[in-house]
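Below you will find the structure I want to go over with you.
Note that this complex is displayed minus one protein chain, with the remaining chains in position.
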Amino acid sequence: MKNKLPRWFASDNHASVHPKIFEAVLSCNKGHAYAYGGDKITEQAQARFKKLFGPKSESYFVFDGTAANVLSLNALLKTHEAVLCAEGAHVTGDECGAFEAFTGSKLLVAPSPDGKLNLDKLSGYIQKKGDQHHVQARVITITQSTEWGTVYSKEELREIKKFKTKNSLFLHMDGARFANACVALGVEAREMIELAGVDVLSFGGTKNGCFMAEAVVFSDTRMASSFKYVRKQGMQLASKMRYISAQFLAYLENDLWIKNATHANSMAKKLSQKLSLVPGVEFVQNPQANALFVRIPKSWNNTVFKNTYFYIWNTSENICRIMTSWDTQDKEIEHLAKIMRNCSKSK
Amino acid sequence: MKNKLPRWFASDNHASVHPKIFEAVLSCNKGHAYAYGGDKITEQAQARFKKLFGPKSESYFVFDGTAANVLSLNALLKTHEAVLCAEGAHVTGDECGAFEAFTGSKLLVAPSPDGKLNLDKLSGYIQKKGDQHHVQARVITITQSTEWGTVYSKEELREIKKFKTKNSLFLHMDGARFANACVALGVEAREMIELAGVDVLSFGGTKNGCFMAEAVVFSDTRMASSFKYVRKQGMQLASKMRYISAQFLAYLENDLWIKNATHANSMAKKLSQKLSLVPGVEFVQNPQANALFVRIPKSWNNTVFKNTYFYIWNTSENICRIMTSWDTQDKEIEHLAKIMRNCSKSK
Amino acid sequence: MKNKLPRWFASDNHASVHPKIFEAVLSCNKGHAYAYGGDKITEQAQARFKKLFGPKSESYFVFDGTAANVLSLNALLKTHEAVLCAEGAHVTGDECGAFEAFTGSKLLVAPSPDGKLNLDKLSGYIQKKGDQHHVQARVITITQSTEWGTVYSKEELREIKKFKTKNSLFLHMDGARFANACVALGVEAREMIELAGVDVLSFGGTKNGCFMAEAVVFSDTRMASSFKYVRKQGMQLASKMRYISAQFLAYLENDLWIKNATHANSMAKKLSQKLSLVPGVEFVQNPQANALFVRIPKSWNNTVFKNTYFYIWNTSENICRIMTSWDTQDKEIEHLAKIMRNCSKSK
Partner (left out) sequence: MKNKLPRWFASDNHASVHPKIFEAVLSCNKGHAYAYGGDKITEQAQARFKKLFGPKSESYFVFDGTAANVLSLNALLKTHEAVLCAEGAHVTGDECGAFEAFTGSKLLVAPSPDGKLNLDKLSGYIQKKGDQHHVQARVITITQSTEWGTVYSKEELREIKKFKTKNSLFLHMDGARFANACVALGVEAREMIELAGVDVLSFGGTKNGCFMAEAVVFSDTRMASSFKYVRKQGMQLASKMRYISAQFLAYLENDLWIKNATHANSMAKKLSQKLSLVPGVEFVQNPQANALFVRIPKSWNNTVFKNTYFYIWNTSENICRIMTSWDTQDKEIEHLAKIMRNCSKSK
């Protein structure tokens, strides 16, 4: 299987790079350019971000999503302050302790069945404000769309904003799949930021058609005053930055980022419609972005994984994550649905 | 000036990407591939590294040189152990404290006029072995070629190897310009490693024709046992790693890396020959790789920087770093020499 | 209330210092002594620890319990490795993030209603061994007696030993109240260590009659090889160490530590017998050492706290922690029981 992996359903991280992104990178490969972000392409890309997120915003480019999350949070925290997050958040479960190692701070985790932060579960942490024995809650981080393929509704975002304001907290959004969330909610970038009161955003490009392009976007430039040092100290300052910036230029041009996400989401919807008709396939989350979480009978596994590829998220319950991406094709959707239907029949 | 930067002399980091590197990256952009280094291209690139550095070696790809240095050192250290380095080493002077922030350890710095480590200056640190009040020397790091454009001789490397063996230390080599050093010394990669007894190497691709490709190479795979966690925790695990690996594939193919460095070094030699004939230009280091450090009269600055670009390394003494790269052209060399000659005459 | 606090029930940390401890400290105050642990008194105290914990053990004295925990764990961990602990463990809930700040590592927390570690809840963490995206479980920490006043049984300790052996983990025991646990279980120090397979113990003196005396005890001296640096780097090397060591000398002399704990535990038992007869007082934990956790009606609070003092552990449920110490007196027990009985009647 490892040898001939077509466009299957394991991850949007497995997808290739969009041709327009490549063209842009190629076209910036002329002569010398200032290193470390002093070049023209970076200037232009940053200007695009300012257009997208408003004149008070400020953006910094980094290599990967883990760094975007950890450095964003680091910028908002002192070591004795803490971050509130949902169980299952990438920053606590999938980044090999990068947050703790780099910030020295603590994550305070609230149980969550669907990847969303349950505000009621946070009251214990909030009550400990002022007590020297306890880290002090300072930042909320939410993932939009979540690691479980769900999307915070506008109402949920407004609740979070109220909560953060009331408790004098900052809000970080892990937007590794920000594009998919904007499309799912039908909101523009800035509206998403304002709805939730996002202070810093991890804005992902890699999963949605780029090859290595993530941005840290501050809503208010005043919060970014020392971020250039944080980024360099965090080992995330690209010397030949134009090759990241060029990706973003193309990514934001003519809403390519929105188009890619629209495609991925619609493929997921199509697939979920097909699978919902297959007896034996049980949806464990409401698929709102580009990921489906379904439980299938273990007896199907052999047949399924002989013919396609995706991850079993929970082995004991045989819950699978099926993910679409900017390059998923109709025939692939149909191919997967067919496999499932066959399993269902022969059961 | 910022708008029309041709191939000048500020840095090999300002250089563009070699066409063959680009081709390789483009050609790997097909269909889905396993993320996080599980793909075929990465497997092939790692096999190339094994060929280059020997069957016991093991290589890990990261985004940038600062990370290659810091994570390499981190793999060799406990927090109470320390790294011995020369004043002017990139890791202590130019990485915004990434080493201290990520490892929590201490750098013990020895004065150095030429970027090389003076072993005699280290005895004080060695004497403190066993004393609980002092961090314990554990690793030596040297940069080859150095930040001052010099290259450790074979004899110097052998001395370092003796010293590290005698004192039970590890050796890290910052090889951001490893290629230039190999060419300058006329040794193959493995010979360099063996001469000095390098335990871990930061192997640079970015400055020599790649756009984002650095590797951490362990000489003995047993030392690398937990490095995959260190890399992820260090926020340096690329999700779409094939796009880094493809760069390395092309970089090592047909000795492109050696060819690029040979060109850069020979351009530096050509330039140094020309400049050595210009009264008023004073060499402050012996140029052995691809960088020249010269003192020029401050009165020249206006004329010089109207027509070309490089960095003033030391403002008060007007010492300049002039750097060549894989794409430096003969006519550019002549152009710069001419500017200097004119300044010299009109003085 | 703050002005006239007699021997009440808030904490064994509120208790005074045992006269014999004071005498020992006073008697060591003669002439000069080597600093930083090189003195005779420290030598003697360490010898006592060796007698208590076996010839292969090695002990280091530190100032406080938080440090004993964090430095013990630090000695067993690399940054990408993690510690498994129960919800409610002091190290995760009451040390203001000292663990994360000093080690940079992650605590993996299992839900626990009674302060004990539920091994079944740890399987998810164990399954992630070998996966680069996840911190690697390396150490288990348990508190004996627990923060909820419970004590691991011999059988439970044996289970933990099996689990740690099977999964190649280390075991740390937070023994801030080790004495109370030994007394409760009826085992000697060494038996406790062997039952559970403890690798490193935080051995507490402060809560049980000393004023500032905690020890880190390694079961095998080979694991302690670099701990002297960890302690100094952890800011826990006392210059005038004899004044800590003298406390321990007296503490271990003629089993004073056991006598003190026996008294505290028996006072707790006496109190629990009395309170169990009071309608309205509901025990939420089985009191096995020197702490009782009881739910009382909120309507009692006014009367209760006008006459005595202890902590409300859970405000919403009005769960109280009532703690005895080496200096608790019979009449105080009776006094508290009487207050409760009166509340119960007038309800």
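Things worth noting here:
Letters A, B and C name the chains as they come in the text, with residue numbers starting at 1 for each one.
The rule is simple: contacts are C-beta pairs under 8 Å (C-beta built on N, C-alpha and C of every residue); 3 or more make two chains touch, one makes a residue touch a chain.
This structure is a prediction, so every number in the text was calculated from the model and none was measured.
Across A:108, A:216, A:237 or A:261, the single residue that touches the chain missing here is A:237.
Considering C:45, C:70, C:169 or C:271, the position touching the chain not shown turns out to be C:70 (whole complex). Among B:17, B:35, B:96 or B:267, the one in contact with the hidden chain is B:96.
The hidden chain makes contact, of the residues C:203, C:229, C:251 or C:293, with C:229. Against the chain not displayed here, subunit A makes contact via residues 36, 74, 78-80, 104, 132-133, 135-136, 226, 228-233, 237. Seen from subunit C, the chain kept out of the figure touches residues 2-3, 5-8, 10-11, 13-17, 22, 26, 29-36, 38, 40, 63-67, 70-71, 95-98, 101-102, 206-207, 211-212, 229, 232-240, 243-244.
Even with one chain removed from view, subunit B keeps its contact list with that chain: residues 79-80, 82, 93-97, 100-102, 104-106, 109, 127, 132-135, 315.
Note that only the chains that are shown with their structure count from here on.
Nearest to the overall CA centre, using the mean of each chain's CA atoms, is chain A. Centroid distances from subunit B, each centroid being the mean of CA atoms, peak for C. Where subunit A touches subunit C, over half of the residue numbers in use are shared by the two copies, so each contributes mostly the same positions. Centre to centre, using the average C-alpha position, subunit B and subunit C are separated by 51 Å.
Under the contact definition stated at the top, the residues of subunit B that touch 2 or more other chains are 36, 229, 232-233, 237.
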